[in-house]
Structure formats: C-alpha cells, structure tokens
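In this view, the complex is presented without one of its protein chains, the others remaining in place.
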Amino acid sequence: MKKIGLITSGGDCSGMNACIRSAVRTALRMKIEVVGFRKGYLGLMKGDEIPLDSKAVSGIMHRGGTFLQTARSPEFRTLEGQKKAVEMLKEKDIDGLVILGGDGSLSGALALHQLGFPVVGIPASIDNDIPFTDMALGVDTALNNIIYAVDCIKDTASSHARAFVIEVMGRNSGYLASVAAIASGAEYALVPEREFDLSEICQQLRQRFEEGRDNAIIILAEGVAKGEDIANSIKDAIGFETRVTVLGHYQRGGAPTVFDRLLASRLGKSSVEMLVAGNHGVMAGLSCNNIIATPLDEVIRGAKRPQDEMLRLAEVLGI
Amino acid sequence: MKKIGLITSGGDCSGMNACIRSAVRTALRMKIEVVGFRKGYLGLMKGDEIPLDSKAVSGIMHRGGTFLQTARSPEFRTLEGQKKAVEMLKEKDIDGLVILGGDGSLSGALALHQLGFPVVGIPASIDNDIPFTDMALGVDTALNNIIYAVDCIKDTASSHARAFVIEVMGRNSGYLASVAAIASGAEYALVPEREFDLSEICQQLRQRFEEGRDNAIIILAEGVAKGEDIANSIKDAIGFETRVTVLGHYQRGGAPTVFDRLLASRLGKSSVEMLVAGNHGVMAGLSCNNIIATPLDEVIRGAKRPQDEMLRLAEVLGI
Amino acid sequence: MKKIGLITSGGDCSGMNACIRSAVRTALRMKIEVVGFRKGYLGLMKGDEIPLDSKAVSGIMHRGGTFLQTARSPEFRTLEGQKKAVEMLKEKDIDGLVILGGDGSLSGALALHQLGFPVVGIPASIDNDIPFTDMALGVDTALNNIIYAVDCIKDTASSHARAFVIEVMGRNSGYLASVAAIASGAEYALVPEREFDLSEICQQLRQRFEEGRDNAIIILAEGVAKGEDIANSIKDAIGFETRVTVLGHYQRGGAPTVFDRLLASRLGKSSVEMLVAGNHGVMAGLSCNNIIATPLDEVIRGAKRPQDEMLRLAEVLGI
Partner (left out) sequence: MKKIGLITSGGDCSGMNACIRSAVRTALRMKIEVVGFRKGYLGLMKGDEIPLDSKAVSGIMHRGGTFLQTARSPEFRTLEGQKKAVEMLKEKDIDGLVILGGDGSLSGALALHQLGFPVVGIPASIDNDIPFTDMALGVDTALNNIIYAVDCIKDTASSHARAFVIEVMGRNSGYLASVAAIASGAEYALVPEREFDLSEICQQLRQRFEEGRDNAIIILAEGVAKGEDIANSIKDAIGFETRVTVLGHYQRGGAPTVFDRLLASRLGKSSVEMLVAGNHGVMAGLSCNNIIATPLDEVIRGAKRPQDEMLRLAEVLGI
C-alpha cells in the first residue's frame, strides 16, 4: 500500500479533523502517501484532491467540523456513480480509502468494497445510531454542547415558574435526548423509541406545579414532534408559559471533547493499520475499550439496540 | 437606614446573584440588616421574605439566574397593588428597597418612589435597551453564550454548503444581534432598527455562492421575523438547505462573565450607598467606567440610542 | 434495608454530587431513608450527619466538588477508629454505607466490610489508577479541564518560538498526562510508567527548532520531576525561553462532563441496588459499558495496567 485516500461524508461532527490528523500521521510513519478528497463522495468522483502531509494536518485537532468538507451526492447512490469513484481512485493510484461518516456514508463504503476497492469505514455521527461501535465520533461533544445549553436554561427555569421544551438532534435515535435528560436532571425525555402519553405528562406537571415545584425541563428528540406543539399542549394544561429552544446545528460543532479526540486518534490510526493489514471492507469501531473491525455488510444490516437502560435511568432520576 | 429590602424582577439574567451578594455585603459592613423578597413585586406584596446574611449570599457569585426568583405581577401594575407593596415594606420596618430588573421593573420602582418610598433601581436585562447605562447587567454573558453557539455552528457551516439563520433575543433592540454579528463574523444581522430587503440579501447570497463562498450566517433579532420564514425565503432563492437555530433561553443563563460579575459587584455596592446617602428614586448605571445615579423618571422617559456604529461595523466586516 | 449512609472521602472530584443525587433518589424510590456524613470518615466517626431527601440533592448535578465535603482522618486508619465508625453507624440505625473515593478510601471501605458492616465502594479519583473500572469518576472532567488549558497555551506557543512545560496531576499514574498529550497534540508526555532521557528529548527539540518548528508542548505528570527543573534543562539545551504552568487543583473542579454525570448516575444507582441485593464488600465499577461489582479485597490487591496503548499513541501522534 503506497497511497491512500480519505474522505468525510454525510453530516459533519467534531472529531473528524482529529481523526484525519491521526490517519495521516500514522500513514506517513509507514511511508504511505495520503490525499484527501473535498466534499465526500462528490469530490471523490470529481477527483477534487488535496495532498495531506504532516503540516496540512497540524493545528486542526481542536477544530470542529471537517476541513475536507462534506456534501450530499445523489449521483454516488447510483452504481454508475460508484464505478466512477472507483475509476477515479485507480486513476490517482490510490490503493485504499478511509471513509468517515454515518450510516449512509458507510453504505457507500460497502458499495465501493463490493466493487473490489479496499475501504475502511469510521463511524462518525452525533446520533450514535451506528451498530458495532459503543460510541460514534462526535456524540460525546454533541452531548456536552447540549448540556452546556441545558444548564444555562435551568438557571432561568429555577428563577421562574416555567416549563421549557428543548429540542435536540438524533433523527430516529433517542440516545442524545435520553442521555441529555439524565445528565441535566431533566424531568422528561421524549424519544422515538418509547411511546408517551402527553396528557399524562401534562397532568403530572400540573400536579408538580401545585406542589410548588414550579419549573420543568422536557428534552425532546427531533422527529418525535414539533417543539412548538408540545409546548402549546403543556401551556394549555398547566396555564403557565412554556418556552421552546431548538438547539439545531449548535450541537454538531465546537472543539471536540477529550473523549472524541482520543476516539478519533485511535480510530484514525487503526483504520490505516487495517487497510495496510489487508483487513478491508470493515468498519473500525469501539468495543469494550478496544478498536475492533466489523464487516461493513454486518454494520449496514445491523441495528443499534434501543437504549433501555438509559431510558429507565432517565425515569428514575427524573420526575 | 437600619433595614433594606431587595428584589429581582422581570426576566432573569446572569449577574443578578452577584449583585445581590455585593449589596448584602455592603449593607452588612454598614451594620444594616437586609432581607430579600421572593418572586419580585409578587412576593413583595405578600411579604414573602428571606433574611439575607453573609452566609445566605455565599457561593452564589458564579451562578446564573436569581436565587430570589422572579415573576410577573399584573396586580402590582395597579395603584392599589403599589400601595399594598409600600404598606408591606413599612410593616416589615424596611427603610429602602433595591430593585433589579428591566424597564418594566424600573417603572415599578418609579411608582414606589412616587408613593414616597426610598428606592434605587439597577438595570438588569440582556436586551441592553435601558438608557443611562452603557451596559445593563447580563448583556455581556448573553453575548458570550450566543457567540459560543455561533462559533460551533460556523464549524458546521464551513463544512457544508449551507446558510444558517440564528435567532437571538432582544425584543425591540437589535443590540444582541448586531454585536453578535460583528463578534462572530456573520454575513448579516437583521435587526428591528433598520429595514432590510430580503430579496436583495437573497440575491447577494446567491452571488456569493456562485463565487464559491458557499456558506453564510444570518443573525436574526427576535421580533423582526420568524426564523423559519427567513430560512424558507433564502432556501428558495439559493436552492440550498438553510437551517434555523432558535437559541431561546439558553442566552439568559450560565455562569456570569467577569464583566457581569464586576458590573454586578459595583452596582450592588453603589445602590446601597445611594440609599444610605439619601439619593433615592434613581437608577445606578454605568457611564464611562463610573457608576452614576440617574433619576428614575428620566430613565423611564428616555430611550436608548440606536446602535448605529455597531450596525455599520457589522456591515463593513460582514459581507 | 431501611436506612443507608453516604460519604465522600479522599480528594474531591467532579461527579461526586451527581453520584450522591443518584444514590439518594434511587434509595428514596425504594422507600429507604438516606443520610450523608460530612467530611468522610472523620465526620462518620463523629456522627456528623445530614438527612438527604429529594430536595437536598436537587440542583447539585452540575456542581463540582462534593457538598458532603471530604477530609483526611489518621484516626480512621487505626482499627480503633474503624470500630468507632461501625458503632456510630449502628447507633444511627444505618444498615449499609456507600463510600465514594480513591484507593485509600476504598481500603477504608474494605476495613468496615471486614468488621462485618455492609458497604459498597465507588471509584472516584481523577488519577484513574483504580483497577476493575474502565474509568473512575472525575477523570473525564479533569482531562477536559486540562485540554481547555493546553489549547489556550498552544495559541501562545504557536505565536512565539517557545517550549512550554505543563504539569498535570496523577500521582503515580501517567494516565492524565498521556491522554492529555494525545488529545492536545503535545510533543511529549513525561510519565512515571516509562523512563525517558531528557538529554535526548532536548536534542530532538533543538533539531526541531532548527528545522523551523519553533514551539513545543511537554506534558509532565506530577511526581516525575519538578516542572521548573525540566524547563531549565530544556532552556539550556535549546537556548529559548521555556515556560512552566502548574495546573494544580484547577484540574479537579468545574461542572462535570456528560460522561462523568452519566457514570455518576449509573454508579450511584447501582451501589444502592447492590446494597439492597445483599451484594456487599464490593466496588461498583464500569466494565465494557456495564456496571459490575468487584470484591473490595480484589480491588485493593489489584493494580491498574499501565497504559501502554496510550503511551504508544502519544508517541506516534506527537513528535
């Protein structure tokens, strides 16, 4: 293996830069040349490359997002697009590709593998919905961003008689919402994995308020419902103001936490070592403190277990 | 003056606790007794008091919000309510009252003054819309909270081809939005003090995107428009995804900055000194690094100058 | 089990309050009464107790340190002191005790267990030197505090031609230093687990500086050497200024990270469940994402494996 490529794909997350840095430095130590392609599969198909030497990845560890940028590419979802990418990789004399991204990006990685090109995937998605890794890159930073905001809102909540609905990311996964609820001491986490009865919650809140506990935090996973709608229902039920905060893309960025920098550094190093060892078509993941390789087709077929323990813990410690 | 009272009223902000602490410690040094009333004018009318000794205000400097809590009181807006408050103050043998809050709260302070009760007001409102003080309490902390979030969002913005609309507080004041735009390097600040042509902005954005500058941050002051509506207009114009973040009450809370702790400490100390010196019916404000007293009726009649310099600076440094 | 006690012992760390909160709320749900003793074993022997109801642990999740306080107690190290503690526990009708602390505190827990009193220990020590738990409470927060400071220092380092020696905690463990080095991109981690040749390091630094890479960060574990001495050696070798920062107790405190809040919540809940289930004389620890119980005598006899992978990773990614 003389030359490898790197792309970041799908939604960006904190830790991508630290991971690129680690992969590049590991490869350079092995005398392997490295290039990055801009804007994920889109740039890969176009051959929009950047040479990555030690200096190119200096001073990027602590920066959020991805300096290689990322983008969507409908074309790459077609077989034709995938073949175009493989041709470009061969034209550039690239022997292996490391792909950072979420489930869509890893499906793309599997497609390249099935076309015979050596790839290793790295799970990077703040939703933490990728199986075969205890944590995906970016999750820990997103959670700490969320909690910083919720702690601030709690200051206001405890100064007023008010309920607050805080909408967090997560797509189909309630992981961010349930862990954020535990870590902030929120009263409720509304997540897609578990049904809830809003009228019952409103009744409990009214009872709490009558007992003098006159503020409440509800963490809402996006996709469950509109924050505005939940807030209106609560307001009607308890007669008090209920405010909505939509944290949005604030959750994705910022300097990565130590957990994400360390995970990024380990995944970046291992992904290159896997490529060199001929361990292709796999995703490097974190399992019981070790970095392991899982075949990409198992990753794509698999499903993350629902976070039952988290949801129970949120309940015990919440209301 | 043997005994003074303290209330926090209106929207809470960071620095209120530090201000209470300073007022209490200053009074205690002068052998003056201090009590606080819970929930602003509402608790004042009810006589819901807490004795404030040195220990009661220990360890609160760095906490956001107000441990005295705050609330709205329609009753206090009536002359009857105001007289009830004065009677309660007399019943409790209180010789003077320090009131922290925004313009509504300071109007209430003026009402008490006009009924002959000695009061001193302290400007506390993240909107920075109170005249006769260079900065109100809580503004600096709110701005730093906003910028922390916008910096995070910029990481994502620079990783994608996207525009982001970030809605910040400020009611009728564009101060938070315009300073946040300058301090984050945002492309636009949309504020109530200045008209803007959304179709022109969309055209400029489209041109920028065609030139390769494929991301943009628009800071939107609440009240100007709904973030969602602005985002949809931009999306239609530029054909790219445009995301909305509504920072909401996240802006209010959190550990106060050094600026707010220092301002709080100075205002708290001066407010007690003014009461003791017989300088009543005034607001303690910051003017050219000094704490000055301005009659409350001038404060209520006055209007904060629009932030022309800030808006110009935002323009020069933005797009 | 009708009544349980709680103490925090040894050095404080972030997450202790969140852990107390979780243990208390879990016990209350099981209709078990809870008391805390102030200042660890010292207060326990004196019977210096605080009743812990749901309100007593409200609003403490996000606060560093321990509101139960902690202290050293030479008396408790004697058999007499330990018997005194058991008598006090019986006098107070306490059926079981949860002890948060580092290895010294867990030795104390074992002593109480050997005297027949039901105890469960919780590993809380920023040094991460306790075996049978993947992470101890407080480590993640300490690491993030360290990295926040090192990131700041790197701004200055990259603006000047200078070397910086940053001394971090860890007693006999190089965990904090080696992970901090990886996560900050430091050039060197000097740790007690691995010998190093300072003159060789100086020579490498001189060579780097001659090649134009004119700044360097050296993370020094306390106990290895005095920061001042290392700095002087480097200065003599490279002829440039070398500055020292001793982060000291800054590392211990601050709002706990999400990782520490979640770990604290899980350990607190499990410790009470273990006591109730008759699973005594154990430490609740984190192993492969599960909370497990390990007999305290194994914990005390055991030794944390040196962090070989971390040290290698620091080397590959550093100089």
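Note that the chains take the letters A, B and C in the order they are written out, and that residue 1 is the start of every chain.
Heads up, the rule we're going with is that contacts are C-beta pairs under 8 Å (C-beta built on N, C-alpha and C of every residue); 3 or more make two chains touch, one makes a residue touch a chain.
Quantities reported herein were computed from a predicted structural model and do not represent experimental measurements.
Among the chains on display, the ones the left-out chain touches in the entire complex are B, C. When the omitted chain is restored, the residue from B:K46, B:R208 or B:R266 that touches it is B:R266.
The residue touching the chain not shown here, chosen from B:A56, B:I147 or B:L198, is B:I147.
Interface note: of B:L106, B:A136, B:A161 or B:I182, the residue touching the hidden chain in the full complex is B:I182. Summarising the interface, chain B meets the missing chain with residues 21-22, 25-26, 29, 59, 61-62, 134, 140, 143-144, 146-147, 151, 154, 158, 179-180, 182-185, 255, 257-259, 261-262, 265-266, 269, 287-289, 313, 316-317. In the full complex, the hidden chain is touched by chain C at residues 8, 12, 14, 63-67, 69-71, 145, 148-149, 151-161, 164, 243-254.
The rule is short, and it goes like this: only the chains that are shown with their structure count from here on.
Of all chains, B has its CA centroid at the greatest distance from the CA centroid of chain A.
Superposition angle, chain B onto chain C, using Cα atoms only: 180 degrees, a multiple of 5 between 0 and 180. Note on chain placement: the centre of chain A and the centre of chain C lie 28 Å apart, centres being C-alpha means. The distance from the centre of chain B to the centre of chain C, with each centre set as the mean of the Cα atoms, comes to 39 Å. Averaging C-alpha coordinates per chain places the centre of chain A 35 Å away from that of chain B.
Among all residues of chain B, none touch two or more other chains.
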